[in-house]
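Handing you this structure, nothing more for now.
Of the protein chains in this complex, all but one are displayed in their positions.
Here is chain A:
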Amino acid sequence: MPDCQRLTTDGLQALLDALRARGYRVIGPTLHDQAIVYDDIHTLDDLPAGWTDEQEAGHYRLTRRRDAALFGYAVGPHSWKRFLHPPVQRLWRARHEDDEIIVVAEPAEATRVALLGVRACELHAIAIQDRVLLGGDYRDGHYQARRRDNFIVAVNCAEAGGTCFCASMDTGPQAQHGFDLVLTELVGDGEHRFLVEAGTPEGREVLAELPASPASDAEIAAAEALLAATAASMGREMAAGDVRELLLANLEHPRWDDVASRCLTCGNCTMVCPTCFCTSEADSSDLTGTETSRSRHWDSCFTMDFSYLHGGSVRASGRARYRQWMTHKLATWHDQFGTSGCVGCGRCITWCPVGIDITEEVRAIRETRDGAPT
């Protein structure tokens, strides 16, 4: 950490002010309805000081910390896709006037948004959605506009959540790239400070405006120890190296029936997953038939309509739908986009109402696959 600076909490407030002065809307973690969700941040008081989360399969509770850490929790139910690839997006409107039909495409909304408190797994998730929505021949103009003017302030995780497994997926807990600034929060010894490093020229520019001082060797060592401890305390793990081959070789494994008996086909896992990008389009018209509009909204491979082709749904059973989700995330994503579709954030485990655990499902198949020791 050569260019590592330190900021006090006042220094962090100065960062918020600097971003707002540059015209950014700042979004970050806030307390809402007994969870930590992303929303507008004006001052440090908007951050969940002194709170942490307890996460398990199908279980999330906020609890008090002993200190006043501002980022002392893992990821919550929202992900940044709520802002970058929003749940509902109008695409166009059309109006019938006399004998003419006037079509107006929805302008792409170019907003200057700073994302504060982006975790390592989430940086990877954003990079994945970039690849999916901007990487091919067909680019999503709305996503492109929303991504164009971002300032990303990452935060290294000082604590792993109960369902986190980024260390297995090689996506965390340390932010490596994809940020303008990265913070490591150090609390204790009666001091509250943030080590900060820049990842881009704009990040350096902003950092230069802040009341920062060089970090000491002891502070840098403390930050490194903290990250090593986080990596060693992941709530979950998954042997990810050969999972693609494992799943594709076991498409008829009885475990798919077992998980289907538990799966509610409710779709929560796909909604909370920061990489799931699927949408459907729907038209709406007014009663007189003069105005109509088309919107797209998040959809999920757990619905029947999702795979509806002429005459019926291709994936009618819960087994087929769960298998689609898991093999897409962990196997066919590699073929389609060159990486895993899972960054190990653990959201699908925490927010599944019946606690279905993707790492556990992989383990069960691994342990009982054809040729596995019994």
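FYI, a residue touches a chain if its C-beta (ideal position, glycine included) is under 8 Å from a C-beta of that chain, and two chains touch if they have at least 3 such contacts; residues count from 1.
In this text, contacts and distances are computed from a predicted model.
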Since a chain is absent, check the UniProt entry for it and pick the matching name: "ABC transporter permease", "2-oxoglutarate ferredoxin oxidoreductase subunit beta", "Sulfhydrogenase subunit delta" or "Quinol oxidase subunit 1". "Sulfhydrogenase subunit delta"
Listed residues A:5, A:156 or A:350, member touching the removed chain: A:350
Among A:109, A:283 or A:367, which residue is in contact with the omitted chain in the full complex? A:283
Chain not shown: contacting residue from A:60, A:80 or A:256: A:60
Missing-chain contact among A:15, A:226 or A:272 belongs to A:272
I need the residue numbers on chain A that touch the omitted chain, in ascending order. 32-35, 37, 58-61, 77-78, 82, 87-88, 261-268, 271-272, 282-289, 297-298, 300, 302-305, 318, 350-351, 353-355
